[in-house]
Structures are given as structure tokens and as C-alpha cells.
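Removed: one protein chain of the complex. Kept in place: all other protein chains.
Up next, chain A:
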Amino acid sequence: MAAVSLKGICKDFGTVRTLHGIDLEIRDGEFIVFVGPSGCGKSTLLRSIAGLEEISEGELQIDLQRVNELPPVKRGISMVFQSYALYPHMSVFENLAFGLRLAHKSKAEYTPQVEQVARVLQIDHLLTRKPKELSGGQRQRVAIGRAIVQRPKVFLFDEPLSNLDASLRVQMRIEIAKLHRELATTMIYVTHDQVEAMTLADRIVVLRAGRIEQVGSPTELYHRPANRFVAGFMGSPSMNFLPGRIAQIDENGIVVALSGGARVSVQVAPGRALPGDEVCVGVRPEHLHLAAGDNELAGEAMAIEQLGDSTVLYLQSAAAAEPLAARLPPLLPLSHGDACTLSFAPHHAHLFDVTGKAFERMSPIPAATTGESYSL
């Protein structure tokens, strides 16, 4: 159990800087998830914490102790790899016991420890098998078990579920969440699956090109994205962006004249914005409704996806170059080419300035959430 503190962590590969000064305080027992587009440095950051990559600049503390110079085991971390990386020539038991054997524990000492972990992960009947005789899910359990037997202070996971099929992924996700509750150990988890991030995380760290874009609870990131990048990254289908200019500022927020001609009002605090400023309105697909209302966007149905629990409508409209995505109730009798009008409530909209920074929204985060602010 330990807090992890990153202070200005930089990582260079040769002359190329991959991480540009990462500052992050991870609390004891917290479940932190790193997300971000491919190549943004998630794995590099995780491997730097693990000690598999040397940190070029900055300080890493685990449990209040500087660990930059320590090898992985001495940092008290354990890591689960995306490819599992089980030792193919060893049985499951030997795989689990490998680290304990290296630590010069006697067989009598580590056998009960290994068996107990195997029971927790329900792989105790597989102990004599070789990895190639296991299914993907079982291999993943062994990989997790190998991390658990080490009793680390911090668990690191690099996309541990990405090789599993959808249903197994859901099952393992629930088990990892359970594991975190039981062990109450600090966990750092890399994924690019948003559902994993939203369901597992206490706090999510959104990375882009080696920098932190925002840190916050899942609800916070969803309701109060700090910038256009985070807003577009979280949620699927992703948020619709409508470019325009500020037409009017009043006590109800800002009225934006969209480039497509329509005028929409958005409930955000204007801050220092002035009429005429270039802005971008953001609306999530789930907040668009097929009805006349306050903020209307007209267009032509381009594609309709029936997902069973909902219908996703792609609307070609004058308001944006890209088709607008709208998540609508299931089984709507829409077809290609239909003229539709979508609307959204002013309090559901987001507004971003020309640099992509979000305006502060007036509406509070819906009740039953405990968002704390950690925006950077």
C-alpha cells in the first residue's frame, strides 16, 4: 500500500522526448487509469513507474521514497503485461512461484502462498499445467496471480484485457474491480477501452502526446471536460462539435451563431469572452433529441445504426462539416435521406474557446456523484 508521486517526469528516447513533465499525485489505495490515443505515452509512463524504462528527468516517489534509481522489485511494484508474458517452459505453479524463488524463499514457505493466490483466482486446479494448455482467460489469471503473489505496494496493468474477447473482458473487468476492493492496493491501469476506464477508475488520467490533459473522476471527465480533446475522447460516439461565433452574452449563458446559420444558446459562464469570439459548441450524442426545441439543428439522415438498445443517427447538417451523431431511442422508423431536426437543451451543451479550453458550465454535476476537482 503506497502513494505514488510523480514530479515533472520526462522521458527521452534518444533525442525524442516522449513524456513532457508529468505531475501526478496518486493516493494510497487509489485505482488510477491512464487513457489516451495510441502512441501518447501511456505504456512509457507505466514502464517508467515500473522501472523498466529509465526516467530522464523528474522524480518518482513510491511510499514517500525516491525510487528513480531502484530496480522494479525494490520499488515494490508488480506488473501485468498485455501479452501476459508467462514463462512457457514452467508450469502455472512455477510461474507463480518464480519471483518468490528468486527472493530465496523456501518451497515450504511459498507453496501455501501460491496456493492461496491460485484459489482466489480460481486457477488452483491448473497449477500443474503449462501456459500453452490454458485458455486466454486462464492465462490472464495466471499473469495477474503472478503479480499478486509478490504482494506489491503498487499494481501496474498495461492493457491486460485487450487480448480477450468481449464477454471475457467484462468478466475479468469485474474481477479486477473486486480484486481492488479486496486488496485495497494502489493500482495503475492503462487501457484504451473507455468502458474499462469509466467503470474501474477512481480517477482517470487523460494523456495526449506525452502531456496530461486532465485528471478527474469518470463523472467529472464526462460532465466537466477541461478541453475539447478530453471532451472528444471520452464518450462513444464522441461529442459533436459545432463551430461558430459568440453572438450575445446574457445571464443565461452565451448565444452562439453557428457557421451553419443557426443560433444556439449554451449555459456556460462567459468568463472573459466577448461577442464575436470564435468558439465551438460541443453536444454529446446522447443529449440530442429528435424533437423541436430550444436549439435546433436541421439536416438529412445519412446513416442509421440500430444498436438494439438505442438508435444512432448520423445527420448531415449545415452546422458542422462532420455528420452529427445522435443517440436516440431504439427502433425509430428512420431511413436514409429523411429530413430530421435535432435539438438539445442549453444546460447539456459545452463550449470551447479557440484554444480548445472549456468554458465553465453553469449546471452542477448531477447528484449522486462525488467529483473532486483535479484539473491541471
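The rule is short, and it goes like this: contacts are C-beta pairs under 8 Å (C-beta built on N, C-alpha and C of every residue); 3 or more make two chains touch, one makes a residue touch a chain; residues count from 1.
Just so we're on the same page, contacts and distances are computed from a predicted model.
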item: Hidden chain of the complex, named as in its UniProt record, picked from "Succinate dehydrogenase/fumarate reductase iron-sulfur subunit", "Molybdopterin-dependent oxidoreductase", "Phenylacetate-CoA oxygenase" or "Maltose/maltodextrin transport system permease protein MalG"; value: "Maltose/maltodextrin transport system permease protein MalG"
item: Residue among A:18, A:44, A:78 or A:317 touching the omitted chain; value: A:78
item: Residue in contact with the excluded chain [from A:61, A:111, A:163 or A:259]; value: A:163
item: Interface with the undisplayed chain - residues on chain A; value: 50, 52, 71-73, 77-79, 81-89, 98-99, 102-103, 130-134, 136, 139, 146, 150, 163
